[in-house]
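Only a single protein chain was left out; the remaining protein chains are all shown in position.
What follows is chain A.
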Amino acid sequence: MSQIEKNSSLWSYANPRKFLATTERVMPFLWGAALICLVVGLVWGFFFTPDDYRQGSTVKIIYLHVPAALMAINAWMMMLVASLIWLVRRHHVSALAARAAGPVGAVMTVIALVTGAIWGQPMWGTWWAWDPRLTSFLILFLFYLGYMALWEAIEDPDTAADLTGVLCLVGSVFAVLSRYAVNFWNQGLHQGASLSMDAEENVADVFYIPLLVCIAGFVLLFIALVFYRTGTEIRARRIRALLARERAGA
């Protein structure tokens, strides 16, 4: 391998050993940064921001709800990209990263749904409403469940990676389609986007900055978890390869 290939390309991280070596070096910083952001953001958000004049202190659940919802969608996006890389370039690390992200994304979806329900009970007077956003998150959760179940169900790892990769692609199209379908089907209770760059109805700055810190914390946490779980998957596969070799030798 030439020097240029070794150092400058992103693809060099497709080498599991290089991936593990790099992530292990970055890991402590990632965990640390995620922890700091989450602690600072949540403590700031929970204890040092004023109560909303209409919603009271229930508004503070936003510091969990919004970042979790954001990561629930972005985790699927990351799985989509990783699956594409696996299907096109056959890098095993990529497939394993997609697999590792699945449960994390599913948990994020659950957090978003549960915190939403907890907030919805006092505010909307109901735990659950068939609102487009809620419904599409439920559908997203089903996609995560199906994706994880398919990974678990198939024994041969390469077959599993291929099948889940295609499922992820098809699922993405249908997830977008469902989003439009449920929008059409019911107008809903959920408020519009509160964080877009150009909207006039953004949340006020007092809430905005701790929220951004929380989002950064969730992003870092997600990256750290995915790296960590990918490392675990790589090692699990190595162990399996070693065992297979031992059995073949014996």
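Everything below uses one rule, namely that a contact is a pair of C-beta atoms (placed from the backbone, for glycine too) under 8 Å apart; a residue touches a chain by one contact, two chains touch by 3 or more; residues count from 1.
Assume contacts and distances are computed from a predicted model.
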Practice item. Report the protein name recorded by UniProt for the chain absent from the figure; options are "Cytochrome c553", "Heme exporter protein B", "Putative dehydrogenase" or "ABC transporter ATP-binding protein". Key: "Heme exporter protein B"
Exercise for review: Pick out which of A:Val114, A:Leu163 or A:Val219 touches the chain that's been left out of the picture.
Suggested key: A:Leu163
Revision key, fill the gap. Answer key for A:Met77, A:Leu145 or A:Ile209 versus the chain not shown reads A:Leu145
Point to revise | Touch with the omitted chain, as defined above, among A:Trp11, A:Trp127 or A:Phe174 | key: A:Phe174
Check your understanding: In the complete complex, which positions of chain A touch the hidden chain?
Key -> 139, 142-143, 145-146, 149-150, 153-154, 159, 162-163, 166-167, 169-171, 174-175, 177-178, 180-182, 184-185
